[in-house]
Every structure is written in C-alpha cells, then in structure tokens.
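With one protein chain held back, the other chains of the complex are shown just where they sit.
Showing chain A:
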Amino acid sequence: MAWMDLARGLRGYPVRPPESGMSRRKSVWERSHLDPWLLLMLLVLMVAGLAVLYSASGQRIEAVIAQGSRFLVAVVVMLAIAQITPSTLLRWAPLVYGGGLLMLVAVELVGDVGMGAKRWLSIPGVLRFQPSELMKLAMPLMVAAYLSRRELPPRWRDLAVCGALIGVPVLLIARQPDLGTSLLVASAAVFVVLLAGLSWRFIAFLAVLAAAALPLVWMNLHNYQRQRVLTFLNPESDPLGAGWNIIQSTTAIGSGGLWGKGWLQGTQSQLEFLPERHTDFIVAVLGEEFGLVGMLVVLTLFLLIVIRGLWLAAAAHDSFGRLLGGSIILTFFIYVFVNVGMVSGILPVVGVPLPLVSYGGTSSVTLLAGFGILMSIHGHRRLLPR
C-alpha cells in the first residue's frame, strides 16, 4: 500500500485532489507531511556522499559508519521538525532567535577556544555545540516571522529592524571569527528580505554601500583571512603554505578528466596530497575519481533539489512559509556554490562544507532540520489557499 503511495507520490503531488469532500484516505506523504521527491533526492545525495566519503577518508569504514549514524539522527530530526506546524514555528521564532542570540553573547564571554576561534559553548561533560549553527535556522525564521506580519514589500522602517536583527548576530559570529558561518547566516536572512520584495533601488544602494565598505572590511580582517584572499588571487604565490590547498584541489579535479580515475583510484586524494579531503575539500575527491561526469551528475542533483525546494516554498499558503522556505533552500545553494567554487578555485577559501557530502555532524543536522521546516511548510499548507 505504501509502495503504491510512493509511486503515486512520485508521479505528482498532491496525490489526489479531495474528490467528493468525503474523508478520503490520506496518502502516507500527506500524513507524514513529507515531500517524496525532495526526500528521494536527499537520500540519493547522502548515499553518494557516503560513497565519496569512504574514498576520501582513506577507506576507513568507521568514518562512513559515523557519518551514516549522524545522517540517521539528522533524518529523524528532519522528520520530527516536519511535524511541527508553521504556525508553531512562527510563534516560537522570537524565542528561538532570542535564545540563539543569548548563546552567541555567552560564546563571546565564556566560549571555548578551538583552532584559534571561539565558537563553542559547552556544558562540561554534557554538551558542546556551536550556537552559530542554530542561528543558521533561527535567523531566517525570525526575519521571516517579522516580515510576514508587515506589509510587503517591506518599508524602510521594517528594513531598519531587519538590519538590526541580522547585524547583531552576524557580527558576533564574524568576531569568533567564523567568516564562513557568518556569511551563511547573513545570506539566509538577506534572502528572506530579498524574497519579501526588497526594492531594486535599495538593492542597488546596498551594493554601492558594500563596495564602499570593502576597504573597511579588509582592514578589519584577521591576518589569516587576508591571506586567504591573497592566496585566492594568486595561489602560486605561496605554493607550500596557503596556496597548497587550492593547487592540490584544482590538480585533483583537473586530473580527473572526463570520466575520472575511478572510485578509490584518485592519487591526489588517496596519497594525501589533498588537504582536508574528507571535509571541506571532499568535492575534489569526487572530481578526481568520478571526473566531469560525476561532478555534473552531483551538481545537477543539487540543482534539482534547489528547484524542488523553491517550488515547495512557492506553493506555501502564506508569506511566512514562502519566505522561510525560500531562504532555507537558497542558503542551501549558497553552501554548494561557495564550497564548489572554493575547491575549484574561483572563490577564496572559506570554511563551508559541501552539504550532506562533507564529513561532519552539526551541519548535516542543521541542513536536514532546514529541509524539515521546508517540508512542514509544504505538508501543512491548506490545499485550497485563502
């Protein structure tokens, strides 16, 4: 029965319009508030990611098992969040945002230092996590919640409030310092504003402002951050230091050619020339071992997920759902673009993982939680708007 539902679900959702107003039997998808297409594509991506991870981790099955169990947790989280109605999310938005902000402040005051950055908050022996990760969802949630109650397109006053809502946490995260995450958090919020109908004039104004602020930003960057930018502009300037990563990753991808060297056969990755090959640079392993064909397949999969996600968002019954859903899925794309752009050498090195492929637990949970929200928005929509 479930299989038939799946088949029907895949053929087109909604499965059936309510026919005679009779209480028809709801499909498993409707009942679970899930989107089969999106779920299927995410699962395919995760399986592919595990295969690449096995190769990238130096063929350590333990890494795959660890990552697989994280995926399991993340999927459970996604399923759970999908059951929360958007109106509940809307109600909780200020609470979640406020809590996240408090924790960011706490990080600033008493956070743990690791790898030269203060990112973690820990209750010794119990828990240790990055509040900035929570902010990735709390931020668009809050901004969407705020804007959905205002008249759209937003007016200047609304924009000023949004600016404050965005600016404070982003600055706190940037100070940790965590450029990658602050970028993602900011873009998640900015997408909400953009989708809400920010006027083009204002966008142009912001662009000019950003260009003007560039030197100021440069002056406030940490040395290692400047180094990354300089290295990006000319990787050969420091082939053994900061440029090493980018030279090795482009070499890995380029040497993969059309068809790749074959799974587990990538010399760049298997012989450890490629740094951080199972985390941020994992896509280079993919490119080396599966070639252009493998890369295009995976990029296409990402593209389809994004388009499907936008489709689901557009079908939401209110502005809150649309804005939140749209922002979540576009942020997901930003992950992909920044990561692949960085590894293939068209963007500076920023610590952004490739979603659901890079090794790492927190980001998988956050990402799938985001997809949970997206599914909830779609699954709880009123089938007949208004």
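Here is the rule we go by: a residue touches a chain if its C-beta (ideal position, glycine included) is under 8 Å from a C-beta of that chain, and two chains touch if they have at least 3 such contacts; residues count from 1.
In this text, contacts and distances are computed from a predicted model.
Novice: Consult the UniProt record of the chain that does not appear here and report its protein name from "Penicillin-binding protein 2", "Transcriptional regulatory protein AfsQ1", "Nucleoside ABC transporter membrane protein" or "Peptidoglycan D,D-transpeptidase MrdA".
Specialist: The chain we cannot see is, by its UniProt record, "Peptidoglycan D,D-transpeptidase MrdA".
Novice: May I ask which residue of A:P169, A:G287 or A:P348 touches the chain that does not appear here?
Specialist: Of all options in A:P169, A:G287 or A:P348, contact with the hidden chain holds for A:G287.
Novice: Just to verify: which one of A:L109, A:A212, A:L233 or A:L258 makes contact with the chain not shown?
Specialist: Checking the options A:L109, A:A212, A:L233 or A:L258, the one contacting the hidden chain is A:L258.
Novice: Check the options A:V47, A:L102, A:A204 or A:L303 and report the residue that touches the missing chain.
Specialist: Considering the complete complex, A:L303 is the one touching the chain left out.
Novice: If the hidden chain were put back, which of A:L42, A:L165, A:L179 or A:A313 would touch it?
Specialist: A:A313
Novice: Across the whole complex, list the residues on chain A that are touched by the chain not included here.
Specialist: Touching the chain left out of view, chain A contributes residues 149-153, 191, 194-197, 240, 248, 250-258, 267-268, 271-274, 287, 291-292, 295-296, 299, 302-303, 306-307, 310, 313-314, 318-319, 322-323, 326, 330, 333, 337, 340-341, 344-346, 386.
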